[in-house]
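This view holds just a subset of the chains, kept in their places.
Residue numbering begins at 1 within each chain, and the chains themselves are lettered A, B and C in the order written.
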Amino acid sequence: MAESAPGPDGRPVPDGGAADGQIEGVLELDLDRTRRRGAPEAVLCDAKSVDQVASIAEEYARLAAAGWEDLGPVLFTRADPARAEAALAALPGAFHDADARLLAWPAEAPEPTGGLVIVACAGTSDLPVAREAELTARYLGRPTRLIADIGIAGLHRLLTRLPELREAACVVVAAGMDGALPTVVAGQISAPVVALPTSVGYGVAHGGVTAALTMLSACAPGIGVVNIDNGYGAGHLAAQIARWAPAGGE
Amino acid sequence: MAESAPGPDGRPVPDGGAADGQIEGVLELDLDRTRRRGAPEAVLCDAKSVDQVASIAEEYARLAAAGWEDLGPVLFTRADPARAEAALAALPGAFHDADARLLAWPAEAPEPTGGLVIVACAGTSDLPVAREAELTARYLGRPTRLIADIGIAGLHRLLTRLPELREAACVVVAAGMDGALPTVVAGQISAPVVALPTSVGYGVAHGGVTAALTMLSACAPGIGVVNIDNGYGAGHLAAQIARWAPAGGE
Amino acid sequence: MAESAPGPDGRPVPDGGAADGQIEGVLELDLDRTRRRGAPEAVLCDAKSVDQVASIAEEYARLAAAGWEDLGPVLFTRADPARAEAALAALPGAFHDADARLLAWPAEAPEPTGGLVIVACAGTSDLPVAREAELTARYLGRPTRLIADIGIAGLHRLLTRLPELREAACVVVAAGMDGALPTVVAGQISAPVVALPTSVGYGVAHGGVTAALTMLSACAPGIGVVNIDNGYGAGHLAAQIARWAPAGGE
């Protein structure tokens, strides 16, 4: 390739004097998040370059080496294999679930407190997103459980699980296609439901949009909806909701 | 208002020689419909002027007086009070259900044959459309039954009705808001389900569009969807479906 | 108007033997709701006829007179003046907030338990929906507070309220137009946020759709979204969320 001329602005190279958590001209870690919100920042990987993910992981490693406490657990979400590898290179002890595309560092989840978070999903294809939700709630400190494949096309699968669902302080319900499961579940229990639309489906399912609209239009109250495939957001919200509930489950 | 000058085209006044069923320059009744499709034409009133509805009703009255047989039962659908009155003026013996906005002439429904058509609806607000569907199937010759308010926010209402729903040769399920009921019903019975989205709801329910998309995306097979609030189309299709089934119900 | 002929089906008049809570062919009250979900059913008025609202209110009055306990508090939501009057005629002691279009019967809210629910709204125009949310949470048993007009066009109004917002166990944030307020609030507190899009705005605000999409796409976690203008649903969810939290506020 032909040589490219130097840039127009004499932009100064960031020196080593950047503040902690700050990568000059790129990003600024929200290290105050735990104090302010009760949970540390998560790193959304899929819109970042591999190099950016590596830099962030290295900054966390550097901060830990420098003696910072309570940095984590830091979650890296939506990490494809290349980004996961970049993060693991800097933080080799991290936990990694390839299906859920999630890493957690440090790997040990906190001792669970608060009420049980159950993540239920309509079909097998919803599992990766459901697992992301479960792991997020787990690393934010709640006891969790995953119930798979209780879609409403065969209602008996749901009905036999109702006693179990009623143990939860919050239920995350993941569903694609028609997105009808959260309504049915919410109508049967007293705990809040976090509705998690997934992009499973085709045609007018529109990559999860129909499921999201269905959930917002639910004829049963007690449902809060998050973005399509946002397992992290669902798990985070569920962990907040279940925080004060009496311990139960597992 | 100032006087308007005569038209540009010397358009000939339709003479008395128009063919039967033809209102020159306006419409042409599809009198062949029963032979071809097994059911007579219906008159969709809400996009026609009151005068046009009156002309059509009068043409039917004229044809009947001229000795035509098997003209009906003719249905007038989506008739507001003014259009209903216009039709009744020409066809005074017609049946009229103001809630369903439907008239039928002659008023006597045929002797029921074929399988039972059940029309079930999710909520009280879906009743007018559900009743339109039921009456249509009834006037097309099927035994019918209406089951109200079995929405999935309270699943027990549906579960206790399952034995009854299983008697049907075809079930029309009307629902607005999340539109989730047809999936749940279809998953529990062996008869085909006609899904009838209604415009009940607000916000992202979008006047029935969300319900229609949900029904098309249903995770259970055995569902055919019709247009929003199209009770006539749902009842017509159900009557065709149940035509050959063994008698049952009522 | 011309006389209409009798119906085709000899539909039997419902006798007095209908089950409690059942209005034959019309609806079936979900009297089991409190046991199952911890809160009684609400009556969504705007898709029901005035007569239907009256019948429902009368059935509740009848059940109370017959000695049923724990029927309420029953909420009538989205009640315009005619429907509100119909309900009040049968349940004369009910509480009525005309702006919020809400009635509650009996009028006394339960003694508050659990954590504080704060309802914050972006602008003056969001007040009716915000008030519906607050009253719902109040009648479901939580202590509540309303904070008006803290939209992000003038950030100081929000910043001075942060200490107060941090007292809440759950914050409902109502906003129309750009719908950006819930993200900003969620980023500053540790309690869950229920995002309540309103139909305030014009042009591409699309009656609240843009606000709803913004809230679902929020860059801060900890937000559950409900349908546009669904103050009832937001208050219901908030009351469930705050149920186990330690008492605070007011």
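Operating definition for what follows: a contact is a pair of C-beta atoms (placed from the backbone, for glycine too) under 8 Å apart; a residue touches a chain by one contact, two chains touch by 3 or more.
Everything numeric in this text was worked out from a predicted model, so none of it was measured.
Participant: Total subunits of the complete complex, with 3 given?
Facilitator: Whole-complex copy count, per this file: 8.
Going forward, only the chains that are shown with their structure count from here on.
Participant: Which label fits the chain touch graph of this model best, line, ring, star, complete or other?
Facilitator: complete
Participant: Taking each chain's centre as the mean of its CA atoms, which one is farthest from the centre of chain A?
Facilitator: Chain centre farthest from chain A's centre: B.
Participant: Which chain would you call central, comparing Cα centres to the global Cα centre?
Facilitator: Of all chains shown, the one whose C-alpha centre lies nearest the global C-alpha mean is C.
Participant: Measuring from the mean C-alpha position of chain A to the mean C-alpha position of chain C, what distance in angstrom results?
Facilitator: Centre separation, chain A to chain C: 29 Å.
Participant: Per the centroid of Cα atoms for each chain, what is the distance between chain A and chain B, given in Å?
Facilitator: The computed centroid separation for chain A versus chain B comes out at 47 Å.
Participant: Where the CA atoms of chain B average out and where those of chain C average out, how many Å apart are those spots?
Facilitator: The separation of the two C-alpha centroids amounts to 35 Å.
Participant: I need the residues of chain B touching at least two other chains; which ones are they?
Facilitator: 123, 153-154, 201, 203-205 - these are the residues of chain B that touch more than one other chain.
Participant: Going by the contact rule at the top, pick out the chain A residues touching chain B in the complex.
Facilitator: 122-123, 151-155, 177-180, 183-184, 186-188, 201, 203-206, 210-211, 213-220
Participant: Applying the document's contact rule, which stretches of chain C touch chain B when the two form their complex?
Facilitator: The contact residues of chain C facing chain B are 1-9, 25-28, 30, 32-33, 36, 44, 46-48, 52, 197, 199, 207-209, 212, 227-230.
Participant: Which residues of chain C touch chain A in their complex?
Facilitator: 36-39, 42, 115, 169, 187-192, 194-195, 212, 216-218, 221-228, 232-233, 236-237, 240-241, 243-246
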